[in-house]
Each structure stands twice: as structure tokens, then as C-alpha cells.
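Missing here is one protein chain; the remaining ones are kept as they sit in the complex.
On to chain A.
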Amino acid sequence: MGRTLAQKVYEQHVVRRTEGEPDLLYIDLHLVHEVTSPQAFDGLRAAGRTVRRPDLTMSTEDHNVPTTDLLAPIADPVSRAQVEALRKNTAEFGIRQAPMGTRDQGIVHVIGPQLGLTQPGMTIVCGDSHTSTHGAFGALAFGIGTSEVEHVLATQTLPQRPAKQMSVRVDGELPVGVSAKDIILAVIAEIGTNGGQGHVIEYRGTAIEGLSMESRMTICNMSIEAGARAGLIAPDETTFAYLRGREHSPRGADWDAAVAAWRELRTDEDAEFDREVVIDAASLTPYVTWGTNPGQGLPISASVPDPADFADETDRRAAESALAYMGLTAGTPMRDITVDTVFLGSCTNGRIEDLRVAAELLRGRKVAADTRMLVVPGSVAVKQQAEQEGLDAVFTEAGAEWRGAGCSMCLGMNPDQLQPGERSASTSNRNFQGRQGKGGRTHLVSPAVAAATALTGKLTAPADLQEVSA
């Protein structure tokens, strides 16, 4: 029987296989950030261990970093201590570092691809669940806990078991104004936040093949919100074109050898998946979430659902508590929901294409009077690129705040937080209770919906704007 792409990548990395034990899997790239690593470095020190392959390890500062005045010391002493611990640890163990404000700094899942470190067929891990982002390149990439971070630092391997295989096929043409974010929100609404549990998801089909690398990253990023640990897309010409000439991409004869190997990374015709989902791209519209988990999403044309309409008892209770937390009434059209804050950023939608889409909608217009819009590039390089293209001016002239790079309001570990009761439209990936600040209420949206929403102050699809101006 044939094998899937994910199975092929997995098999290529098995260091040791013994009956009755997990496989030992080799890790090609280990990304490290300040939040989930300090205890791992302490563990190494306590046991007198070293880092086996500092040359396959890269660190950055992202979760805690303020997005204003990057060169000043961090005001919050606890955040500062965490960032300082990372600097001290990486210096001690010889790991490359990307300190705040320097060229390579940014959200860990933005900088890997940007540097060309993320390549097809690799195994990539990080102490962060959105490591699935890197699957966009046909890599097997997944999040790990701190004990595993320590294990990878010490041995460059991880004990693993093969995952089940799931196919999400999206065929057809996406309607105008519908983006990768809408695809993945629709997928999660369809299969649920546990739909991918125990599986690796391969996204396939003509609509996926037609996406840019950055859009593919948006989709793979949220595999974890569908319950899967990893999601991936077969590498193709789009992938190779993105990688060619990047800082860490192979060069010369190495490039040719690499591309030849990458072309083999495809699911066999006769491979079998444990689960298959098919979605018609043409049927998709902009999606927004109404609840407190990413599966609680609907087309923007819909209304807040009535918990009584959920057949399943658990779903009904979850919907009731979500509506209570979100301060929403069943039957309210999604388009009537007023937001206080719009957040454009995160490892889901903080890349240059995301900023371009939003800027295009904001150009020459103004953010609604009572709405605050925060634009946080995913990395320093994205920020610099946007500034070269003049996007920063578009945002600031529209009345949005142009910030430094980091995770920012995606999780509010830095000062960028919602106040209790405040409501956001956010391009990030989690609408959990309190995720963006205690008592904050989050609606997950695409960059285009975020920008349109900023202009009107209510959840708005980009197409609604054209109607207004026409």
C-alpha cells in the first residue's frame, strides 16, 4: 500500500525502531523561545548535559516582547527576567539568538520560513503548538512541551509514535474576498476542535495548490485548533520559488539535489487516509467565530446561534456558556456585532501578504471613531518590508497603530491586552476566554475582515465595503 506525505517524512527520520517502544525520531530543526525553554535549560544544567546540535537550534524572543520601543528594557520585571534567561541560556549553550529589534527577531513561526530554515521534508519542533505552521512547506512540524524541549536539546531526537492520517481536500475556486483564514475556520467549524485529534492533516486539492506560501502557512498554523498536532501541504513549484535564494536555502548543486529530493515528497495515489473531509471552495464565504473556541464559527452572513438548536448536550452547554461569556444574544446578526479593538497580527496572519490585504482596504479610508486598530508585524523583517512598501503610512493615516514585531495581543503576555468586557476582531488563532486579556471577548477573522471591521466598527466583510462605496 502506498504512503502519505506525512508517513514518508516520518519514516525518513526514524533513528531507531524496536517492538514495544516508541520510535526515536530525528529532529532537523528546533526552534526555541523564552516562555517554554527556561526549565529545559535548567534541566540540562542539573544533569550536566550539553546541547547536542546547537547548529540545528535557533532562538528568538516573541511572546513577552513589548511592541512599542523595542530598544528600551522591558518594563515588566517578570517578562524581562524570562527574556534575560533565554539570552543567558542560549549564550551559555552556544545557540543562535535573535534579540528584540534585531533583523531576525519575530514570532518563532514567522522567522523560520523567512530565513529559509523551514524546508520540505524536515522534522521541525518547538515548544509551541503552532509549530504546525511550518507544515506548509511539506515538513512534519509539531509543538512539544518543555520536557520534550529538554529532550531535543540533549539528544536532537524525540520518542514518537506514528499518527493517524487525515486528508482535508479543498477543491474549486475561492470567491473574491475569501482567504486561507476563511478556509481553515470553515474546516474547524465543520470537523470540530477535536476533529483532527490523533491525526496529521494533509491539506490537498486545487484550492490549496492555488494558494501562496503565506496562505498555506495560515492554514497549517490552525491545524492545532482542529485538534491535530500537525498539518502539511505537499511541496510544489510555489514552495521552491519561495525558498530559492533565502538565507539558509541550499545553493548551487545542493539546491538541485534538494529540489530533486523535495519532488519525491508526495502522497502516493494508493495511500489510504484514516479520515477524509472534502470542502468545496466555491461555497466558502468570510468566516467569523461567535464563541470561545475556534470551532464555534459561522459565515459572516449568519446570526448568533441559539444553544437550543444544538442536538448534542455537550455542544449545547458549551454554546450557552460561550454566549454568556461573549455577551451575545442568540439571533443577533453577526454583522451587527460592534467591536472595540481590531488586532492584525500573530503567526496566523502577521506576514507581509496579510498586511498588504488589510492595507489595500484601509488605503484612503479611516478606522471608525470608537475603534482601535493594532497592526503588529510578525517579524522585524516583515515590518521593514512593509515600511519599504509604504504600508505603515497607509495604516497610520487610516488611524491604526503601527507596532513592533511579536506575539502581542494574540495572547496578551505583553502590555497589549483587551480590558474586561472589551471585544475584538482578531486575526489570531484562539478565541479562548481571557486569551487576549482578562474578560476580553475575541472574534477570529481574516485580515480582510479585520480591516473592513476596523472601518465600520462592526463585523464586516470586505464585499460589504464595496456595496457602501458603490
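Operating definition for what follows: contacts are C-beta pairs under 8 Å (C-beta built on N, C-alpha and C of every residue); 3 or more make two chains touch, one makes a residue touch a chain; residues count from 1.
Convention: contacts and distances are computed from a predicted model.
Of the names listed as "Na+/H+ antiporter subunit E", "Acetyl-coenzyme A carboxylase carboxyl transferase subunit alpha", "3-isopropylmalate dehydratase small subunit" or "Aldehyde oxidoreductase molybdenum-binding subunit PaoC", the one that matches the UniProt record for the absent chain is "3-isopropylmalate dehydratase small subunit". Note that of A:Val65, A:Leu140, A:Met413 or A:Val445, the residue touching the chain absent from this view is A:Met413. In the complete assembly, the contact with the undisplayed chain comes from A:Arg435, out of A:Arg351, A:Arg435 or A:Lys458. Only one residue in the set A:Asp128, A:Asp182, A:Glu202 or A:Asp392 touches the chain that does not appear here, and it is A:Asp128.
Contact with the omitted chain, checked across A:Ala81, A:Ala302, A:Ala330 or A:Ala393, is made by A:Ala81. Annotation: of A:Gln119, A:Gln165, A:Thr267 or A:Thr427, A:Gln119 touches the absent chain (contact as defined above).
Within the complete assembly, residues 15-16, 20-22, 24, 26, 28-29, 35-36, 38-39, 42-43, 47, 49, 52, 54-58, 63-64, 76, 78-79, 81-82, 85, 95-96, 116-117, 119, 122, 127-129, 131, 143-148, 150-151, 154-157, 159, 193-194, 197-198, 224, 227-229, 247-250, 254-255, 257-258, 261, 293, 314, 317-318, 321, 411-413, 430, 432-435, 438 of chain A touch the chain that is not shown.
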